[in-house]
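Just one protein chain is left out here, and the rest sit where they should.
What follows is chain A.
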Amino acid sequence: MQTQIATIQNKWKMRDFITLAIFNVVMLIIMTICPIFTIVSYLVVGGAAALFNGPIYMVMSNKIDKRGVLFFTCIITGLYFVAFGYAYYLLTLAVIGIICELVLWGGDSYKSPVRNAIGYAIFYVGWSLCGVVPLIFFREQYLAILKKGYSPEQLETMLYYFDTPSMILLMCAISAVGGLAGCFIGNLLMKKHVKKAKLV
């Protein structure tokens, strides 16, 4: 009986797909704007995007409350970047999406702020790693493609950020902190406004 209820609860309806898509549009727009922060540094882009998207993700997850929210978010983000010619984003984000769903597996995790924050932070760490992953697995081919597109000085600056382990770690740490802070603020805002209005 209990499993039956669980399957009913986890079945996605059209309503959920539409909610997911609309919230993802907003998240994608913010993600597209966030590279402006490269003026400060490359390292803060992931963190800034995570901080701004935190409240949006928290409300979405609480509204839909079904298994796969974060995975579908990863896939949609990946597909968006595929349209711009970054096919490896989709692969990386799909793997990250599965890891995120494992973190959120079972229980009432989509309503719990702490577990949501952890999953969400992992998603943004993965998003920042998207530029690094191809350098680890297919270094030669990827560098050949980059050499075609960028001048040597530009390539050197990019590799400084995406190929130095300390820089990668710093970038991941900033993204994770941004994700956790975003979810924390999101949770506060949700309690203050959305739950009072009984919208979730």
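The rule is short, and it goes like this: a residue touches a chain if its C-beta (ideal position, glycine included) is under 8 Å from a C-beta of that chain, and two chains touch if they have at least 3 such contacts; residues count from 1.
Operating definition for what follows: contacts and distances are computed from a predicted model.
**Q** Determine which name in "Cobalt transport protein", "Hydrogenase expression/formation protein HypE", "Transcriptional regulator" or "Cystine-binding periplasmic protein" the UniProt entry assigns to the undisplayed chain of the complex.
**A** Choosing among "Cobalt transport protein", "Hydrogenase expression/formation protein HypE", "Transcriptional regulator" or "Cystine-binding periplasmic protein", the correct UniProt name is "Cobalt transport protein".
**Q** Out of A:21, A:102 or A:169, point to the residue that touches the absent chain in the complete complex.
**A** Answering carefully, the residue with contact to the hidden chain is A:21.
**Q** So which bits of chain A touch the chain we can't see?
**A** 12, 14-15, 17-26, 28-29, 35-36, 38-39, 41-42, 52, 55-56, 59, 63, 72, 76, 79-80, 82-85, 87, 145, 148-150, 153-154, 157-158, 185, 189, 193-194, 197, 199-200
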